[in-house]
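Excluded from the complex is one protein chain; the other protein chains are retained at their positions.
Going in written order, the chains are labelled A and B, and every chain counts its residues from 1.
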Amino acid sequence: MKSIRSTSLALICFLVAACGGAGDSGPVASVLHRALSSDPESLDPQKIRSVQAGEILRDIGEGLVGYTATGELIPAAAESWTVSDDGLSYTFTIRSDARWSNGDTVTAEHFAFGLRRLVDPATAAFNAFLVADIVNAGAITSGEAGPEALGVEAVDDRTLIITLAQPTPYFLNLLTYPSTFPVHPDAVAEHGEAFARAGNLLSNGAYKLDGWEPGSVLDLSRNEQYWNNAATAIDEVRHHVLTQEMTQLNRYRAGELHITSSVPPDSFQQVREEMSDELHIAPQLGVYYYGFNLTKPPFKDNPALREALSMAIDRDVLVTRITGRGEEPAYSWVPPGVDNYEPRRFNYAEEDQGERNAHARRLLQEAGYGPDNPLQIELRYNTSDTEQRIALAVQSMWNEVLGVETTLINEEFQVLLANMRQQEVTQVFRSSWIGDYNDAHTFLSIMESDNASNMPGYSNEEFDSLMQSADEQTGAKPRRLYLEEAERILLADHPVIPLYFYVSKHLVSPDVVGWGDNVLDYHYSQHLSLAPNDATP
Amino acid sequence: MLRYALLRLLGAIPTLLLVIVLAFLMVHAAPGGPFDDERVLPPETRAALEAAYDLDEPLHQQLLGYLSRLVRGDMGPSYRYRDHTVSELIGNAFPVSLKLGAMAMLLAIVIGVAAGSLAALRRNTLVDRAVMVLAMTGISIPVFVIAPVLVLFLAVNLNWLPAGWSGNEGAARFVLPVVALALPQIAYIARLTRASMIDVLASDFVRTARAQGLGTSAIVRYHALKPAMLPVLSYMGPAIAAILTGSVVVEEIFGIPGLGQFFVRGALNRDYTLVLGIVIFYATLVVLLNLVVDLLYSAIDPRIRRR
Partner (left out) sequence: MRMLADTLRRMSKSRSLMFSAGILVSIVIVAIVGPMLSPHDYQQTDFDNLLHAPGRAHMQFFGTDDLGRDLFVRSMLGVQVTIVVAIVASIVSLVIGVAYGAIAGYVGGRVDAVMMRFVDTLYALPFIFFVILLMVAFERNFLLIFVAIGAINWLDMARIVRGQTLSLREREFVDAARLTGVSAARIIFRHIAPNLVGVVIVYVTLTIPQAILVESFLSFLGLGIQEPQTSLGALVDAGVNQMEGASWMLLIPAALLAVILLCFNFLGDAMRDVFDAKDAR
């Protein structure tokens, strides 16, 4: 027995010693612990596409313009700018004290370099479309012209002129996107494709990249060379890569995280009750929708049927009982809170659900379906608890109100995407759209006939021409009218069923000061500080 | 012995090749690709990306290209982590999984053998039944239930241990994942040991030893333990596979950047090179490990003669 006893003793000692390791306190620097829902695919500004990559880059990089914590546009690396009367020429003056993390000055040429890289087909940038309005951007991306032909010019070290092919009122918003951030040409020359790795990466933002453990954590520390370094309160930021929402919640509750990127749906009730002052819910520029495949029966050329299905869904029940995270039910396509815009609504938006159900039944009959000819359709969605619950709820609603038999098909995300694009097998599919910038255009443009992200295959000449006209306007008012009219037509055609508008949900520790809710869900670490009595976790 | 080892290794190569081809075909068979997203790519961008990653070549050409690079030790860039190579990702993830797995295995053996021996010695008493019931619980409750329950009580509510992996230093962050991973194996090993120990204790030479007046602990230590461990040793192969499987769950739940996590995400992201790299790496590793286990087995029991 002695051998067994001594082994057990050793084991217990090991466990105790291991427990003693927890709760190490580091140096006095303030450290912010944030959650990131997945690894960025890259930190090369022109190669990114994901929200997560954007989050990191907003901390380690800076564009010409930026946002405040509450979402107002402000100068960033550019201290001022002027716009020509025809809206086609933007002249930026770069700050004289803008620096890279190695001490070099940030010049206008660095911005131009970044933008040319963005449209250069050799970079194969996902977000090249953001700057499609710059002169020659399209020609360069399709290979007809070289990157030097791009309508950006660094007149001198501090002056950058960008020329557009058509007036784009939201152009400044586009320049907040990390894909337009500058790149130090020397870094690319020296390290080639590897210039974006920790150790090589030069940062012109508030923080620099110290290390990146894929699948685990990204470590950022203060960039002393940053022109506004004095205003940066937090010394180190650690972005923890945590794909499971439950794990984020657990770690937050255990005091290991200051900020989560989301809240698990199943725990939402509990979180709302127990941690209501730490829970931040804010409208976000995104719409969750079910799309119809308009290229094939039964939904091709059948607006009455589409409208019936759209009306029969009780969106209030969806957002209160099924998702229950403070989402806004959607009776329009463009979300509320978009700059300079008033979304149109479905004509049935004012009816109550009982009236809508009756109306829907009539429409269904008109479309030729009924108890002796029941409608049988397929609903595709991607694997996720939330998606599943919503699909089950909608299936049940369509069944009860309209007698429609819906087969649910749960597909892996990649598979669903492929199917949506091919438009062969889909009938009704789940999708969503997050706005790229704070303007109605980002939502309406994807419904243009030639837009690659037009999953339903919607094609309406009047809609297209209204969008075209809107693009040509220089004045904000007429442009807005065109866009609103376009949305009205879109809604009347029912190519999609918008279900709800996204909300961002974060748990933010009471120790964090300076958090601002905004519709883009951008939260720069440099705007935050940690309350003095708990600087170290 | 060396010849045997070498022959075994050589014999494994054709199978490894088969594994690579199979995995390659399967990943490419899955619909969707590494660059798909809701925001559909403009055709020029898609063309440029596919050219950069050789995805526009016919499949057999891609396979040959991959194999020729593999022979030179180059597993290629990751499609999803565009700033990292597959070798690098595996190089970072493997030590983590290794530590986790090794500690779980060690814990499982130590506690499993101890518990099983105890149960065998105190056969049919309360202790025996208690140990066996606990063992059975370990087998019948899936890891993805045990782990979150442990996290909830020990980390979140009582704050005794860290709830996650990243950003925590020290051995403390290993405790919960290792325990969760080890529990089912503790159960199996305890059962195996108990059964085998009972047999051994009833055998002639043990009875002789007892007749000669040797005490129980001496008998266990010097006579019974080694032969009783034989079935445990031959369980090592399946045990390693089981820990590998379990690690996928545990890594997911605790956010541990191990090979299991990277594999699942790689498969879902269609990160072809990463997936292939991990499959090959693991297959090679397991072949080597099994060889080691076999050699150990014959070292312990010299009665085994290889054909």
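Just so it is clear, a residue touches a chain if its C-beta (ideal position, glycine included) is under 8 Å from a C-beta of that chain, and two chains touch if they have at least 3 such contacts.
Predicted model only: the values in this text are computed from it and were never measured.
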Would you mind listing the shown chains in contact with the chain that isn't displayed? A, B
Only one of B:G65, B:P142 or B:G215 touches the unshown chain, namely B:P142
Given B:A48, B:L161, B:L176 or B:A267, the one touching the chain that is not displayed: B:A267
Candidates A:T295, A:Q388 or A:S432 - the one touching the absent chain: A:Q388
Given that one chain is not shown, which residue among B:L6, B:L22 or B:A299 touches it? B:L22
Residues of chain B touching the missing chain are 11-12, 15, 19, 22-23, 26-27, 29-31, 136-137, 139-145, 148-149, 152, 237, 241, 244-245, 248-249, 263-264, 267-268, 275, 278-279, 282-283, 286-287, 289-290, 307
Suppose we count only contacts with the excluded chain; which residues of chain A make the list? 246, 264, 266-267, 269-270, 317, 321-322, 383-385, 388-389, 392-393, 396, 408, 410-412, 415
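Note that in this section only the chains that are shown with their structure count from here on.
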Please report how many Å separate the Cα centroid of chain A from that of chain B, as a whole number. 37
Touching residues on chain A, where the partner in the complex is chain B: 1-4, 7-8, 11, 15, 17-22, 24, 33, 39, 41-44, 47, 49, 121-126, 128-129, 141-143, 193-194, 196-197, 213-217, 238, 240-244, 246-247, 250-251, 253-256, 412-415, 417-419, 421, 431-433, 452-453
As the complex stands, chain B meets chain A at residues 30-33, 35-45, 48-49, 52, 80-84, 89, 92-93, 107, 110-111, 114, 117-118, 148, 151-152, 155-156, 159-175, 216-217, 220-221, 252-258, 261-262, 265, 268-270
